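Input: one structure, supplied below.
Every protein chain except one is present and positioned as in the full complex.
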């Protein structure tokens, strides 16, 4: 862990900056190996060549390199925020009645064969069906109240009051969301989903469509990394919840490439098809990466390479 | 086939009647081996002990035995009528783009694991997902027109103008139909379903809730058995469509007990959880059976035994 | 059924012969749409263009057309003979403890996910795992006795004392049979297979490697078609066993194309990757077809087309 301390406490910030720039530069070529997501127009417009990183430490020192000012939709990285929220508000045991916490080697959008009497929870909160179950746990008397609570949580997590939903993307997600609708009704028929399916899916599509930049992701990471970290709005999550969420990210945060990514980086991370990867180093830093060129699993190709190099060169592996 | 001719042309109807009565009597004890469907209140009220049969031949001779005047909901037997309608109006090749025609050993309500890019049609029109896809093919400019067309078809098939939907059962089906809703959205997301999911499901729940008696079932069977049969409203289906539908019934008309039932009776049949079984003998008769005590697969326990005896004693096996 | 009688009793054999020749000629072009099996050298040598048919009736009248003198290995068509043998020697109920009788939409060589305590029989005797279970039921005190009993059965069924195993093919099957070995051990671990796995598989590979021609297949079909048929060695199977076997063939004799083939022909049939198809018409004829150009499911492309035309033109559909 000495290296991390070094990363954070070194007076010579220039040294860190130089290393970051070099890592971004070196891995930019991997953007050629993937493709931007195309299932909705809003994602299709991304620039495949983009690559950037932001690192924030608890003293609010910020390092950035590459393309860092662009907004992109958070997509599946929102699953981490929602899981944190559900664990804080309902406790692990109740959340566990709705979703499992086991990694799966099925794709993120799998729908499992279920006979008449078999009842199977979603494997974990990082696959779509699990995240939809989690979304149904948002508190609020009305749809509007639930949406407000949800957005407030994202704003607290990112310490960014200006966070907004990209309505273009949201509308597209909604209009192509029949598979997620199928999952929601299946969950409901098995008692893993309470409430109105249309409302829950609407909140699900909205959360995926929140626009962030790499700094926002790094701030989410910092909340998960440092239990003593208190952002401007107070402490967001407890030490225990942070540890649970980091573990879930480590086990299944990178779709069906989670195992290999964990082997190569040792970093609890979560990716989204908007091109983002959010990760953290315990007691140290939060990290956001952006690279919309994806591999066939939906992970940023160059983004993963950047984190691999970063972990090796600064010795950041958790395990 | 001589025996069938005997069944139909024998002057001594009393002989046939005596045999039928004996078969019903002999198998009534099997009603104790099953249970009535309980997933909705409307079905729960059925009398487990009931058992009855009706046989109709092309000369409109009718034999009945046992409990024959009770109404029950047609349930999955409607799948046969809808398939016939779809084949008549769209032709086999187009229908085949929406559903497969292969028997399956998965349960009637199975939802198959589908990865991101795998596309798999429902196995056949006799499982729920296949029947929902078929329902989406009903012609009509409005929902009302579609419902009217559908009902007209059922009335023609049964030669019964008084056919009605049991609204109690329909409302129950609709309120417990989340699994079917899941299937419909999954089909839609893979391009196997056109149109409005809520409307299609509504028509699906309504068709399942049509009230029939054993004579109505026997009349449906007669339409499938005898291509020259013309009911009061004219010829309902073509010879080719009748053959296709009979084959589908033979292959997969009795849920995941279709194989065993085919071995034991050789009769192309379709069952419903309302307790009905509809079957036919080519060029000869249509048969309706009612026995609401079901086995764990959803087939009438005593009803199957009755058809086993009938097939053996009158040598009715198609194969 | 008049047409069948016509086929058999018509004095004008020349008329039948002309029709057969025309059907073979017309469908020969479909041999271009498939490919010969390549997984072992012995099958790879087949001539893709070959196409022939043989029809035998109970009066031992024989019609042939096309390529009829070539030998090929019986492959999966042997499953029908073995099932008949098992049913005759052990009865349906005992055989049913080892295999199911439900058609499946899984491929012929599927191995089903089985958790620790789930126990699932092979779906039916027409898929490899089912046929291996059936093979374990061959009676005999020694391996040699079992092989002799098995071969005697094939000779009786075909009324051909000269039937031989192609040792070249047998050795190839054995050396590439690891998947079948896997199935056998899986069956054994679940109690569906008694005896020595290596011996059972050896008998399985040998039965697949028996060399036949279209007349041999037609004779097998005749045994299944005509319960009163008595070949030179006496009656081979009972009426009931013949009916069961025909039903199983109808439900699942053409791999995962069984449903579509049944719709198009109405003929209970069994295919093998050697290019053969064996079928029958109850109380009438046995039919053998040879066409080694296969579709991706393992069925003879042109052979199926021939049977489609034959069924339509002579009105042979069972259902």
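By letter and in written order, the chains are A, B and C; residue numbering begins at 1 in each of them.
We adopt the following convention: a contact is a pair of C-beta atoms (placed from the backbone, for glycine too) under 8 Å apart; a residue touches a chain by one contact, two chains touch by 3 or more.
Keep in mind it's a predicted model, so treat the numbers as computed, not measured.
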item	value
For the chain not depicted, the shown chains it touches	A, C
Hidden partner chain, touching residue among A:69, A:145 or A:260	A:260
Listed residues A:244, A:284 or A:306, member touching the removed chain	A:244
Chain C residues touching the omitted chain (full complex)	106-107, 109-116, 178-179, 181-186, 188-189
In chain A, positions touching the absent partner	1, 100-106, 123-124, 243-244, 246-248, 250-252, 256-260, 262-263, 266, 268, 282, 317-319
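Going forward, only the chains that are shown with their structure count from here on.
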item	value
Pairwise touch network: line, ring, star, complete, or other	line
Taking each chain's C-alpha mean as its centre, the one farthest from chain B	A
Interchain centroid distance [CA atoms averaged], chain A/chain C, Å	56
Centre-of-Cα separation between chain B and chain A, whole angstrom	49
Mean-CA-position distance for chain C and chain B (Å)	32
Per-residue multi-chain contacts in chain B, two or more chains	106
